[in-house]
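Accompanying notes for the structure given below.
One protein chain omitted, others in place.
Take a look at chain A:
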Amino acid sequence: MPSVEENPLESLENVKTHALLPFLHQQSATALSRLYTSPSSCLSIFRLLTPVERQIVMNILWLESAIPLSTMAAWVTIDGKKLYERSLETLSQLHILSQYPMKLLLNSTFKSSLRHAITGGGTTGSFGVPATKDPKHSPPTVESLDGYALERWETILHYMVSSGTGQLPTKPSTGVLYLLKESGLMSGSQNFEPQITSEGFQFLLHSPHDQLWELLLQYLHMVERRSMDLVEVISFLLMLSTMELGREYSTENLSQTQKVMLEDLRDYGLIWQRRPSSKRFSPTRLATTLTSSSEGSSLSTLAPTQATGLGNSSSNALTRSKGTGAGIGGGAAGGGAGSGNQQGFIILETNYRVYAYTDNPLQTAVLNLFVSLKYRFPNLVVGSITRESVKKALNNGISSEQIISYLLTHAHPQMRKFNPMIPVTVQDQIRLWELEKNRLKSDSGFLYTSFQSQADYEYVLNYAKELGVVLWENNAKRCFFAHEEGHGNIKSFIERRRTAGQGQ
């Protein structure tokens, strides 16, 4: 029973398209067909679809022959028609539907692969070949994998956030640095330390799941330039997302491209290897939750479980918290419940004071982007949101909405009792500060002066007003300013008038 809403389909229509899908749209039909030969890729892509698209695929998955469009359309409700047609459109762009808009039939490769994924069987080995037991070493524990992934990921973010502040945090590997520069999140040349760009600042405020995919998409773009096989890269990423956390897989069945990728993904914290030359690898939680929904996001489930294995950067697992995911019943989550702290750590008062219960240097650094920090305690950072601190953030390219949404997603459970969660005064003030920045607006144009007579002036001014290009006028001084678009017309109008005047 859906709850009573104005539009019962609202929740279905507002489903965000996953970032990977537009990228796949651009790929050729043959490339996608190759991708669809792997059951794990099909399963992962299926997960990224919207609920209605998934249902359409499932409805025709077990059919052998094509069915006419009208047969399926009979099941669609009047309200759902638009949504349904949009879904068919997307599916055919992904080449999952092969004969649309004549008939409904799944791409035969996709069909047989998804069937294999659901029923098991086949010989593709696309879910990863588990490595045989290593007599010398036991496989890594889930905790140590989580610790590793978090440490890798935070190194990257921390490096970004503290660039240009004079601190020198641990540098990520050159591969990561190259990717950051390529993606425009950081700028800089050979000789200078890279600087974070305004895109980079915005990136920092996104949810961890979005951040991860943003970087991976950049990686995919880069792969094309490095002339690696794109299909193999995507299918390896999707294969990782279906692997089991805490298990070791063998590298022997991987292609050459995929072996090259191992090194890159190790830098991003997606996989773990005992030694670079090791014949086995383990995916971390970052990798196995790639195709989970963004709410039950990857790092949010990472945070509370990691307590060990992070010697240097920080320790108290309870206070580090990221993301919004409550992750109830999240298959992969497991340890999701329990600590309420997972929800968030920021308390914001109506007097603009911010209390952040965290000891995580990364979170503190991100807060520092738009909060002026005052005191620091072992598990608490106190600061306040001021005009200067917000303006600094705005100058860095961060928008007021991003600040507010960051505060919302990381609000402390205590804050969640209030409605609205963030005090209205503070929200409004942050928006006003942004508007303040937009007080000056510049337009290029021409100033028309020294008219001979008031009549001349008014005649031209009226013409310019009809064109709708007048930005400013002053009758006393007989001059007006018009947008540059209208200049050609006004100029010829004046000339026409002048010649006409001379002719008389």
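The criterion applied here is as follows: contacts are C-beta pairs under 8 Å (C-beta built on N, C-alpha and C of every residue); 3 or more make two chains touch, one makes a residue touch a chain; residues count from 1.
We take it that contacts and distances are computed from a predicted model.
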Among "DNA replication complex GINS protein PSF1", "Geranylgeranyl transferase type-2 subunit beta", "General transcription and DNA repair factor IIH subunit TFB4" or "Trafficking protein particle complex subunit", go ahead and choose the protein name stored in UniProt for the chain not displayed.
"General transcription and DNA repair factor IIH subunit TFB4"
May I ask which residue of A:W62, A:Y178 or A:W472 touches the chain that does not appear here?
A:W62
Touching the left-out chain: which of A:L20, A:V52, A:V176 or A:L204?
A:V52
Any idea which of A:S235, A:T291 or A:S389 touches the chain not displayed?
A:T291
In the whole complex, of A:A29, A:V129, A:L432 or A:L447, the residue touching the missing chain would be A:V129
Among A:P22, A:P68 or A:G121, which residue is in contact with the omitted chain in the full complex?
A:G121
Taking the full complex into account, what residues of chain A touch the chain not shown?
1-3, 8-9, 11-12, 15, 39-40, 43, 46-47, 51-52, 54-56, 58-59, 61-63, 75-77, 79-80, 83-84, 116-130, 242-244, 246-247, 253, 289, 291-293, 295-296, 326-332, 334-337, 340, 343, 413, 416-417
